[in-house]
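Note that one protein chain is taken out, while the other chains of the complex remain in position.
Here the chain labels run A, B, C and D in written order, and each chain numbers its own residues starting at 1.
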Amino acid sequence: MLAQQLANGLAIGSVYAIFALGYTLIFSILGIINFAHGAIFTLGAYFTYTLMGLQFGFNGLLAQQKLPFGLPFWVALLVGAVIAGLFGVFLERIIFRPLRARGADPLLTLVASLGLAVAIVNIIQYLVGAETYSYPSGAALPGAPASVNFGTTEAPVIIRTAQLIIIAVAVLILIVLTFFINRTKTGRALRAVSEDATTSSLLGINTNQLIRLTFFLSGFVGGVAGTLVGLNVGITGPYLGISFGLKGLAVIVLGGLGSIPGAVVGGLLIGIVEALVPASLVSYRDALAFAILFIVLLVRPQGLLGRPLIQKV
Amino acid sequence: MSAQSVLEIRGLTVNYGAIQALKDVTITVHAGEVVTLIGANGAGKSTTLRAVSRLLNPRSGSIQYQGKDIARLRADEVVRAGIAHVPEGRRVLARLTVEDNLRLGAFVRTDNEAIEADLQAQFKRFPRLLERRKQLAGTLSGGEQQMLAIARALMSRPQLLLLDEPSLGLAPIIVREIFSIIRDLNQSGVTILLVEQNATLALKNSARGYVLEAGQITLEGPAGALIEDERVRRAYLG
Amino acid sequence: TAQDQAPIQIGVAVAQTSNVALLGQEQVIGAQIAEAFFNERGGVNGRPIQLVLQDTAGDEAGAINAFQTLISANVVGILGPTLSQQAFSADPLAEQAGVPVLAPSNTAKGIPEIGEFIARVSAPVAVVAPNAVAAALDINPDIKTVAVFYAQNDAFATSETGTFQETVTARGLTLLPVQTFQTTDTDFSAQITNVLPSNPELVIISGLAADGGNLVKQLRELGYTGLIIGGNGLNTSNVFPVCQALCDGIIIAQAYSYQADTEINRAFVEAYTAGQGKNPPQFSAQAFAGIQVFVEALTRLDNVIPLETLDVAQTRALLNAFILTGRYDTPLGTLTFTRDGEIIQAQFYVAQIDMADDGQTGQFVFIR
Amino acid sequence: MSDTNGLLRIGSLTRAFGGLVAVNNVSFAVNEGEIFGLIGPNGAGKTTLFNLVTGLTPPTSGELYFKGRNITGSRPHQIAKLGMGRTFQNIRLFPNLTALENVMVAQHIHTRSGVLSGVLGLPRDRREEREAREKAQGLLEMVNLADRAQVQARNFPYGDQRRLEIARALALQPKLLLLDEPAAGMNPNEKAGLSTFIREVKEKFSLTVLLIEHHVPTVMGLCDRIAVLNFGQLIALGNPAEVQSNPAVIEAYLGDES
Partner (left out) sequence: MNDFINTYGFLIISLVLQAILALSMYLPLMAGQLSLATPGFYAIGGYVAAILSVRTFLPASGTTFPEPLQSFVLWLGTVFPATPQGQAFPVSLLLVEMLIAGVLCGLLAIIVGLPALRLRGIYLALATIAFVEIVRVVSLNLPITGGSIGIFGIPQPYPTKFEFAWIAVPFLVIVALFVYRLERVRVGRALVSLREDELAAAAMGINPTYHKVLAFTLGAVIAGACGALSAHFINTWNARQGTFDASILILAYVIIGGSRTWLGPIVGAFLLTALPEVLRGAADVQGIPTFLAQFLKDGRLIIFGLLIAFSTLFFPQGLITPNLFKRRGGSEGER
């Protein structure tokens, strides 16, 4: 039972983690909370759906429309994620860059991203309605069982296949991103930009280009995540990603702002805490998760893996 | 003196909102020279350097570097063209290590082996930085940060170095070290535009100098002559 | 003909945006089919009706704003809002202004009691839900233990689960510890693990389409094989894409059956299927029924006192009286109202979901 | 520690950052009315010592006495309230406030007006507000910034920001004024002016001054006594002449040619 609950926690947490990865990327470079990330995440799921040549429902402008061709799931996922990444770049170009150029308060940027999120969600609804969609069952791994039992038949520890995929992809993204940011020259430049864009430009770093890259990566990761979560729980409507906004924020703050492993650790931890809430308290689950977050922050104000807030006077 | 000019600032005017910080400033720096810019607080020295490295947009005037107009380039393109700027207030990247800061100084270069060699050279120059190699730059003492800022600029192997008060906050021993570095660099062919409060020391180490007052150039000439100039003595040499 | 005169305006205030829009969109479709259908048949004694749509979004303020706008626009009555919680805040305004309101989907306790002008065409859960339990026991008389899940942050699911729990206890079945979730949740493995080891033979879910569908899917994937009853929130084809082939067999009590063999229902189903390519859901049927009640009550009123002779306030007041005293043959079956405005519906149904082999499309098969 | 009865007494103060001991077992006392210099190579621990004294950094071990009271572990605002004002090496003005507001903020502890009475603008509060404003204006005049009282602090050039910081510290009406490299960024002429200024305010407000400065002539000309730190340790303490001729100080700090 405990093993199963831990496995559940891992499964829930991996969804939080994969959502948070792209979220935290932008925060760590630009110091802004990008609420539009949830919307891009949603878009990723819809892009993949569209690219697979599947048909839309009865509401919205695109009712009953579909592409004349259909890509296999994994190809559609990659192409969809690239489009999501480009969409991120587009948002950067029209909103975030001008805001940076005007020296806007980070909170204002946050609010702008909120506006974008509202607009995107409602554009999705305008185009394809609020209906639920899903990828054909078995799209990802044809023939694979719906779940895998890691325990015995008497003491089962079951994880659903869709969630195993999410865990695997989350870990893969984590490894690639960590390597990229910590070990490559571009990664070092990214960290420099996140510290101080003006000074970075004095070192010959084209800050705009790097920020564009960040938005692309974040959008790409978000698009992958959206599709995989869509695979797991269906595309439950235009609010698919937005509904992760609060948990996602909790995850990146708990893990430590700007820390990429922190997003994964934070996600898994919140997932496990939620899973371990005793049955009798299940109706207080969200409150407990946030209470724990509150307490962790009081003990470790910078989050679990966050760098301490140094202040040299 | 007939050497070709590396930097030609002509008629530079800069405004901060309603405040005019520079008015019609014209400065020439020839290849291989050290040129010093002196002036009181708020005279516009830092503003001049910031305009050259394109941290701000001048209202009017031209800035030519090696014969090419750089007034439309981005800041990072200016660095690629061979200009390094040690800004006022150090501006080290606080949450990166000392080593990362230095490596980023060489961001525009691709000759990896030479970069390693230069890194070692900086550590040799500033042993304190070697000791602090893995420390986050933001926790360095003020003077240590200043050393880092200078070393970082050198990592790009600039042809023109803009130094904004490099001796600020440094112990006397290190100040002397900095000026010996300036001489070394200059001998190895780097051109330097220097802003410095320690005017005597700066002028002693330069070929020529400019005096900036309230955003305008009021005096210019060979460094020796400026040191002797009564007005300069009274106003800036104390 | 119907087109010559100024149309009679009926307000429709449902959620066209926000995450309640999924339900609201179905209601709009139902109401619009009714508009076309009755105008085709001559409207109100020759005078056409016209729907005035106002979006309530998902919150109370949105519902109040929509209601205010409609009240000022001089509509004769309002169909709406989508959520019971919105009704509690917006309906009193209509009550005060003397505008008759028909609730198309407010099933919580206490809605008709808000006032004289408030009535509903949506049968309260207490009436509908027990039928599903009875149907499940018909299918499997050996059911002993029952697990109940409900969306705690949804007013509708909360009242529905109460009814389900009472029914289960009343029938002498063992109720496992009740599991709660939020409509925004997507992962239910923790709750499932809490009850699955006790081997329930029946699972009852009160939630909305997306969360409910996911709960069904995850129950099945984690190895549950018994019967599943879905509450009214799952009573929409929108659950099909969520649980796909695993939706198969979900038992859902219905206030409406598209198979009901009445003239009006056949006409409604035909119109709906022509436009939407699928069978109509309950939410659309209820919205249709709401408009139908307005139209027929107006017609009766017009027969007694010609509408041209009445001002808006009089029309509204009289319309309310006529609504409550009428008898309506709607797609939902025959409806009448109590003096409070509570619906008396003659017939209820139970359906089971039958998914096609591709796992993408499905239908509700009526078993009672 | 027992023999001196200084205004500020520092007893075996130590502060470590991880493995690095930035201030190592330092003890000395600053007497009332003196101008006390603190010098040493970059990274010797001078600023850290300031932060320890003003409560911004808690010590690893050791004790602090101010006006005879043990202030070890007191919070910065409590220490400020006891009469200690400071400036910062990396200027820390309130960048979006005007020069005048910057100075007025520092009068907080000398004014009374509470939330309600202040908001209501009772006569007493109005008077207090007016007096605070006048006093702030006076301080700005002293540092020659009165004409730019309404300019936001971030728009001042470096040197002026330093002067504004001093004015702000003076508004606390401190007994002890700590200045961290006040002359940095000034030309020799301005430095000389600053020395004069420090002496004047010291007399005028009967201050004790503790000062970090790298500009040797300024320090030597201004200070009554000087302590020298190197690698966190106190290596010399005495009057300027003594310190200047101390071989250890020459070796570590001054260099041979001075």
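In this section, a residue touches a chain if its C-beta (ideal position, glycine included) is under 8 Å from a C-beta of that chain, and two chains touch if they have at least 3 such contacts.
The model shown is predicted, which means the values in this text are computed figures rather than measured ones.
When the full complex is taken into account, the listed residue touching the unshown chain is B:L55, out of B:V6, B:L55, B:L129 or B:L170. Contact with the omitted chain, checked across D:M104, D:L176, D:V201 or D:A227, is made by D:M104.
Of the listed residues C:Q9, C:N45 or C:N153, the one in contact with the hidden chain in the full complex is C:N153.
From the options D:I71, D:A132 or D:A252, the residue with contact to the unseen chain in the full assembly is D:A132. Hidden from this view is one chain, which touches chain D at 54-56, 75-77, 80-81, 85-86, 88, 92-98, 101, 104-106, 108-109, 111, 113-115, 118-121, 125, 128-129, 132, 150-152, 155, 168, 171-172.
Within chain C, the residues in touch with the undisplayed chain are 16-17, 53-55, 57, 59-61, 64-65, 68-69, 71-73, 84-85, 88-90, 92-93, 96, 108-110, 114, 152-155, 157-159. Taking the complete complex into account, residues 33, 35, 95, 98-99, 101-105, 107-123, 126, 245-246, 249-250, 253, 257, 283-287, 290-291, 293-294, 297-298, 301-303, 309, 311, 313 of chain A touch the chain not shown.
Operating definition for what follows: only the chains that are shown with their structure count from here on.
Annotation: 35 Å between the Cα-based centres of chain A and chain C. Inter-chain spacing, taken between the CA centroids of chain B and chain D, is 30 Å.
Chain centres here are Cα means. That of chain A falls 48 Å from that of chain D.
The multi-chain contact residues of chain B, meaning those touching 2 or more other chains, are 139-140.
Counting only residues that touch two or more partner chains, chain D has 47, 89-90. Within the complex formed with chain B, the residues of chain A that make contact are 185, 188-189, 191-192, 195-196, 198-208, 307, 310, 312.
Considering their complex, residues 1, 4-5, 7-9, 11-12, 15, 58-59, 64, 122, 125, 129-134, 136-137, 146-147, 156, 158, 160, 229, 232-237, 239, 243, 274-275, 277, 279-280, 282-283, 285-286 of chain A touch chain C. Against chain A, the residues of chain B that register as touching in their complex are 53, 55, 74-77, 79-80, 84-85, 87, 91-96, 100, 103-105, 107-108, 136, 138-140, 152, 156.
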